[in-house]
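The complex is shown incomplete by one protein chain, all other protein chains being positioned as in the whole.
On to chain A.
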Amino acid sequence: MSVVTNTTTIGAIDAPSRRNTELALVIFAVFISVFAYANVGLAINGELPSGMLGYGIGLALLGGVAHLVVRKFAPYSDPLLLPLATLLNGLGLALIWRLDQSERFQALKTFAPAASKQLLFSAVGVGLLVVVLVALKDHRLLQRYTYISMVLALFLLILPMFFPAVNGAKIWIKIPGVGTIQPGEFAKIIITVFFAGYLMVKRDALALASRRFMGLYLPRGRDLGPILMVWAFSILILVFETDLGSSLLFFGMFVVMLYVATERTSWIVFGLLMSAAGAVGVATFEPHVQQRVTAWLDPFAGWGKEDASEQMSKSLMAFGSGGTLGTGLGQGNSDLIGFAANSDFILATVGEELGLAGMMAVLLVYGLIVERGVRTALAARDPFGKLLAVGLSGSFAIQVFVVAGGVMGLIPLTGMTMPFLAAGGSSVIANWALIGILIRISDTARRPAPAPAPTSDAEMTQVVRP
């Protein structure tokens, strides 16, 4: 917290807003991304890509507009969030564009270049960020919509059940003329608003009005009941839609927020026990999950037999082939992974073409976004803001862990997208909105307290008489 402590005698000193730092970092992020384009073009075609200027200007415009809006509407916000998101989005665009150039992809019947669409979606995402910053003067406004959020989130989660499954998961809805949308990405943010609003009100009841049972504090049913139900409901929906990654994400986010709200470690224990039970339960009756688990345990055993395992081993080989420094952008063969190479498996391209060094840098960028989010939560002055910020950044962290851990074989693959990097409209739009909310909370948190009106008492004691 960089709030300058005021005394009544000395006027409030403006806290440093760090907007110029942010601008410099955004320029740097755009520069890195344009450099990545040039790299891909030179590696694949031996010349600077013709689209480089277009993508560069597009990205610079996005970062620039976002920066100006932040400068105007959230002047005290965290200076790192926007540049980090811009960097990931720009890198993602370069990576997707690189995969668009793949001859193997172009030979596929289903191939459609994704980079230009991704730029469009990024623009929509930044637009949403602008809307959030302009319309949401104070994040506490969201508190009013606690229960509407709940209804909206559940609605969004149920919606895909009425649409056909794509690649084994029912997480998409198809709107003719617009394309496919993954409502779960938006539900993630909206349900965080509900959890934050509800837990803020009930946190004392949850923490204190509880009975001790076997060393754990169990809250009363009327306090925990509603939230437990909403949560269980969303998990159930996701399980039916075979969207495992999101189930894990919602569960993790719920436990984190409950723990922060109640300050009771018992929730962590509870959460771990329940997730273990849930995982075993789901794994016993879902063949989809069993497949993923076997593919995780021995990725090469199922070579040529099942898709999940083959994808997994191809991903591992992509990472291995990258080695320490990588093959260089455009010079790897990560497109061997197939249709999911630019969405779920985009990190494999990072791993292969940018190597261990690039991969660690990207992971650290994600880590930085998460930690700036948690930092925002720490700095926030109101419990709702704290809960919302920790919920959003916690879910972001879990998503990054689940996806990156999945493609690197650390945990079973669950099929989510890497925020900002992966091709996919819903994901990039929702994550820009998420960054928007975090920026808004951080602005409120870091804004210097208004100078109190001088009181007559103070005036008097301050008089120094000669």
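Miscellaneous remarks
Here is the rule we go by: contacts are C-beta pairs under 8 Å (C-beta built on N, C-alpha and C of every residue); 3 or more make two chains touch, one makes a residue touch a chain; residues count from 1.
Here is the rule we go by: contacts and distances are computed from a predicted model.
UniProt records the chain missing from this view under the protein name "Penicillin-binding protein 2", selected from "YCII-related domain-containing protein", "Sugar ABC transporter permease", "OmpA-like domain-containing protein" or "Penicillin-binding protein 2".
Touching the missing chain, out of A:G184, A:G245 or A:G355, is residue A:G355. Only one of the listed residues, A:Y259, A:W296 or A:F420, touches the absent chain: A:Y259.
Remark: the omitted chain is touched by one listed residue; of A:I398, A:A423 or A:L438 this is A:I398.
Of the candidate positions A:F105, A:W231, A:F250 or A:Y366, contact with the hidden chain is made by A:Y366.
Touching the chain that is not shown, out of A:G56, A:G92, A:G197 or A:G322: A:G322 (per the contact rule at the top). Mapped onto chain A, contacts with the missing chain fall at residues 104, 256, 259-261, 263, 300, 303, 313, 316-317, 319-324, 333, 336, 351, 355-356, 359-360, 363-364, 366-367, 370-371, 374-375, 377-378, 383, 386-387, 390, 393-394, 397-398, 400-401, 404-405, 408-410.
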